[in-house]
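Before I ask anything, let me first share the structure, which is written out below as structure tokens.
Yeah, one chain of the complex is gone here, protein chain that is, but the others are all in their spots.
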Amino acid sequence: MAPFYIALWGLAAVLGATAVGGLVWSIRRGEFDNLREGAASIFDDEEPIGTVTDRFPGE
Amino acid sequence: MQPAEERERLTRIQIDRSCRQTVVWYYASAVFWLLVGSALALIASIKLHTPEFLADWQWLTFGRVRPAHLAAMIYGWGSMAGVGTLLWLEARLTRNRLPFPVLLPATAVIWNLTVAFGVVAILAGYSTSIEWIEIPPATAVLFGFCIAVIIAASVRMFRTRESRHTYVSQWYLFGAIFWFPLLYVSAQIFLHTPAAKGAVKAAANWWFAHNVLGLWFTPIGLATVYYLIPKVIGRPVHSYHLSLLGFWTLAIFYNWAGTHHLIGGPLPAWLITVGIVGSVMMFVPVVTVAVNHHMTMVGNFHHLKYSPTLRFVVYGAMCYTAVSLQGSLQSLRTVNEISHFTHYTIAHAHLGVYAFFTMVMFGAMYYVTPRLLNTEWHSAGWIRLHFWTTAVGMAIYWLGLTWAGWEQGRMMNDPRVPFLDIVRYTVPWLWSRSAAGILMTAGHLSFAWLFWNMLRQRGAYLPGPTLLVREPERAGAAAGGEG
Partner (left out) sequence: MNRAWMLALGVLVTIFASMTGLVLLPQTQLRGTAPVKDEERDITLPAGYYGDIEEGRKVYMDLGCIYCHSQQVRPEGFGADIERGWGARRSVARDYIHDEPPLMGTMRTGPDLMNIGARQPSAQWHYLHLYQPRITSPGSIMPPHRFLFELRHSAEGLPEDAVRLPDEFAPKKPAWIVPTDRARRLVAYLLSMDHNYEVPEAR
């Protein structure tokens, strides 16, 4: 039983460490800068922010 | 028109045009399976309160019709509407043409044949009797091939994308297309080989089934909501930080929720507890996404009157929040003790796959199809009928079975109540579910009628890429949102 629980808790620890490590690495690389640009990226000159792009047909 | 606008305008026409054949084939197939699945659903529903209905046909016995309904809806309607939407979204987000003009439509044909094979196999008695994956294991090869082509197309478009920034929807879509084949293939291996044995197969079953919801349908649905709400109302997503948090917490926690289907069951306690913890932690991504979508919509709810897409998508997004919060609660032992094994679970399941995912897909198809075929929908009246029948039908469905299931569960836990009394109690509620189902099917027929007329281009012709744009409303009222 003991080796199994070591494996279980070990897996949990490794996964947790990977997640935290991934987060730190991403922040260092600057992945979290300029997020506002991302939000606006689906708009452009043809369909700019502020334009509604759907309505019922004929209305 | 200035040269810059000219170039971008052509690009959007070209993007949408390149998607036409593939996405229309996927969408048309999806509508077909929606109707097949609805017919099977009605038969199954009626059989529950009127067991003599069509009782002498073995191929339609409840135990076969019910999984056939599920297969037609999950692998037929849901997945095909999802793939069509996924491909169009990726083309739009990367501002690329959809590649593989022969292979991609071919996958639609293969997918259809595979689903048809699966549904017929179930009705003929070849069901694997494993929930959510009753179709024969050989289908893994066919679905795997189709997804491989879809992944190749997605990666190709992503690598040649115009902008360095990847929008939130793109993350969810990548998640979906990598998660689904891994899930499906692994599940077939665990369930049909000694890789997992006995009771562990049940864990594998529900790891798969719950993750089909959480890692295939949910990401496609959320990707669609994240794109369409801002696009329709012309306002960026409220908080990009929240989007990031929502995606990664979903990826981490949703994966682990599966064993909440086995609470009280014959598996190690730690396994069940892990599933409950994962399920409860889902509060984080769900509330994150809900806040994000709500804050984006704030001040813009009046658009629901004018946009069919928005109606369906917002209904769906709200039900995503509702069903997920309900799910987190259902995974708590005290609630589960009552709700497990009852119609309550069925109501919950449909709140997810229908009220959330299906309604969002309807919204997507209303937005995308006119842009592919340069044709407007031919009638606002039929669209309204579609919306109200499905919205109200779903509400009746959920209310009826939730109440029935809860009472069913409470009575089942009281050993003094004879079992047949419990059955008798649920029958009127099962009738209400059939009534709801008839309403919903009426909605599907309306939608199919609209889609048919769209294919025949009966609506107004719409030139240009930005078909439905009115004069831009001045910034201030509609613009804004922090990044």
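Assorted remarks:
Order as written gives the chain letters A and B; numbering starts at 1 within each chain.
By definition in this document, a residue touches a chain if its C-beta (ideal position, glycine included) is under 8 Å from a C-beta of that chain, and two chains touch if they have at least 3 such contacts.
Predicted model, so just to flag it, every value in this text is computed and none were measured.
For the chain that is not shown, the touched chains among those present are A, B, taking the whole complex. Within the whole complex, the absent chain has one touching residue among B:Leu104, B:Leu183, B:Ala355 or B:Met454, and that is B:Leu183. When the omitted chain is restored, the residue from B:Gly258, B:Gly327 or B:Gly352 that touches it is B:Gly258.
Contact with the chain not shown here comes from a single listed residue; of B:Ala41, B:Leu93, B:Leu191 or B:Val368, that residue is B:Leu191. If you put the hidden chain back, the residue from B:Cys19, B:Val119 or B:Ala202 that touches it is B:Ala202.
Interface with the hidden chain, as seen from chain A, comprises residues 4, 7-8, 11, 15, 18, 22, 26, 31. Within the complete assembly, residues 47-49, 51-52, 55-58, 61-64, 66-67, 125-131, 155, 158-159, 164-166, 171, 174-175, 178-179, 182-183, 186, 190-191, 195-205, 207, 211, 215, 244, 248, 251-252, 255-256, 258-259, 261-262, 264-268, 271, 274-275, 333, 337, 340-342, 345-346, 412-415, 419-421, 423-424, 426-427, 430 of chain B touch the chain that is not shown.
In the analysis below, only the chains that are shown with their structure count from here on.
Chain A and chain B have centres, each the mean of its CA atoms, that are 21 Å apart. Chain contact summary for the complex, chain A toward chain B: residues 8, 19, 32, 34-59. Chain B contributes residues 4-5, 8-9, 12, 92-93, 163, 165-168, 227, 230-237, 240-241, 243-244, 252, 270, 303, 306-310, 366-367, 376-380, 383-384, 459-460, 465-466, 468-470, 472-475, 478-479, 481-483 to its touches with chain A in the complex.
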